[in-house]
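With one protein chain held back, the other chains of the complex are shown just where they sit.
Letters A and B mark the chains as written, and numbering starts fresh at 1 in each.
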Amino acid sequence: MALPKRQTDIGPPKYDQFIPPVIKKNYGKWKYHEVLSGGTMVHVAESGDALYTVRAASPRILSTETIREICDLAEKYCDGYLRFTTRNNVEFLVSDKSKMDPLLKELQERKFSVGGIGPRISNIVHTQGWVHCHSACTDASGLVKAIMDEVYDYFTTKELPNKVRLAVACCVNMCGAVHCSDIAVVAVHRKVPTIKHELVTKVCEIPTTIASCPTSAIRPNPKDKSVTINEEKCMYCGNCFTVCPPIDIHKPEEDGVAIVVGGKIGSLRTSPKFSKLAIPFFYNEPPRWPKVVAAIKNILDVYAKNAKKHERVGEWIERVGWEEFFNLTGIEFTFQHIDDFTFARDTFRTSAAFKYSR
Amino acid sequence: METAELQDKIFAYMEKMKGKKKLKEKDVIKALAEETSEAPDTVKKALRGMIDVGRLMYSYGGGASSVEIPSEEYLREKGLIK
Partner (left out) sequence: MSGKYKTPMLDELEKGPWPSFVTEIKKAAKKSSMADDELGQLEKSYVTKRGYWKHGGIVGVLGYGGGVIGRYSSLPDEFPGIAHFHTVRINQTSGFFYTAKALKEICDIWDKYGSGLTNMHGSTGDLVLLGTKTESLEAIFAEYSSRGWDLGSSGSAMRTPSCCVGPGRCEWSNIDTLDITYNLTQEFQDEMHRPSFPYKFKIKTAGCAVDCVAAIARADLSIIGTWKGNIQIDQAEVKKYAGAGMNIQAEIIEMCPTSCMSYNNGEIKIDDAQCSRCMHCIAKMTKALRSGKEKGATLLVGSKAPIVVGSLLSWVIVPFIKVEAPYTELKTLIRSMIEWWDDTAKPRERIGEVLEIKGLRPFLEHIGVPPQPQQVKEPRKDPFFFWAESDFKR
């Protein structure tokens, strides 16, 4: 069968083909919006026109079958117009208010989860994990499913002091936004990699491999035409594995995940913040990682109880102090919590004023 | 220099370097601009011409993109040889 003629460097179709007439008419002229429920909102334009949005959860991995189901709903209730959010949810763009209730009813019947708008949890940004990544040391999708099942009410209805952005990264490459999330899970290695010397000789560039190490732990090994790793310097980042795959960083029985907290990206009130270490390690416990899920629920509950209205997790912790965060959550403080890498000296306490451990 | 001649020189350089170092596009452009005194943009255009017809190809490994002489497998897959 003859294929159509390819075109190169055309880029994506222009967005204006895909926006509903109400957006075209009121483009850039929106006046305000109101959150109507955990998963619905209305945007009102200066002209008085209104656009209703229904947000539904997606597991990020979508089959074409489910995408078609979403498309059918969009055709039925919003003239085929829909969009996705940066956090992988789907949004139905409804111009006709009378179609809202029937759409919500059908979404419920079809077991879609509507939510994620306002001071709530709006899905978990995450990575490919064991589903499709060579460097994963946990499964992102499984963790996301287990966590979201547990905190489901905070997606659909229940409110928090402010929005809480969750993320899961299946290794320290962090293809998700773990480094600036309110609460996030990142998979970590804890052992020096194993070197398959014969393969290193065959497939790797030795100088590039040596240069890839941030702690200068890798040295040449002329005897094996390979490299050696100084075990005392290695901090298991796995960058050498990316550059030279025969340096195997995976140790399934010793790999697992850490939990970091307190990051944010918006500049509202306080500057954007990096997430910081809360819990250094949990073993991988597929299929549902119960200890990780319980730990996140605990942090979330303590935040919900103690933060002031509009405070993000990181703002709350900075107000009460990190030592108080460990008091309130009951999380054990360990050697791993004390930074000994690039930003270490900025993190040591230089004041005699602090709160005691209880 | 005629484009064909420049492309032959690029190919000769790629053959010489094969197995020694993974070459990024920029490495090739720099080396050939020096060797031939052609402008880097001219070399880049000639190089792109070779990649467009499968005489050279982009590859990825070790966390970075590079330019290589295509394998037979690649050429067969692209329908450039039988």
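Note that in this section a residue touches a chain if its C-beta (ideal position, glycine included) is under 8 Å from a C-beta of that chain, and two chains touch if they have at least 3 such contacts.
Note that the coordinates shown come from a computational prediction; the quantities given were computed from them, not determined experimentally.
Enquirer: In the whole complex, what residues of chain A lie against the chain that is missing from view?
Expert: Counting over the whole complex, chain A touches the hidden chain at residues 3-15, 17-19, 23, 27-28, 30-33, 43, 51, 53, 57-68, 70-72, 74-75, 80-86, 88, 90, 93, 111-113, 125, 127, 129-137, 139, 141-142, 144-146, 148-149, 152, 155, 169, 172-180, 208, 211-212, 214, 237, 239, 242-243, 245, 250, 252-253, 255, 263, 265-270, 272, 274, 284, 286-288, 309-310, 341-343.
Enquirer: If the missing chain were put back, which residues of chain B would it touch?
Expert: Counting only chain B, the missing chain is touched by 24-26, 48, 51-54, 57-65, 77-79.
By definition in this document, only the chains that are shown with their structure count from here on.
Enquirer: As a quick test, compute the distance in whole Å between the mean CA positions of chain A and chain B.
Expert: 39
Enquirer: Along chain A, where are the residues that touch chain B in the complex?
Expert: Against chain B, chain A makes touches at 203-205, 208, 212, 239, 242-244.
Enquirer: Residues of chain B touching chain A in their complex?
Expert: That would be residues 21-22, 61-63 of chain B.
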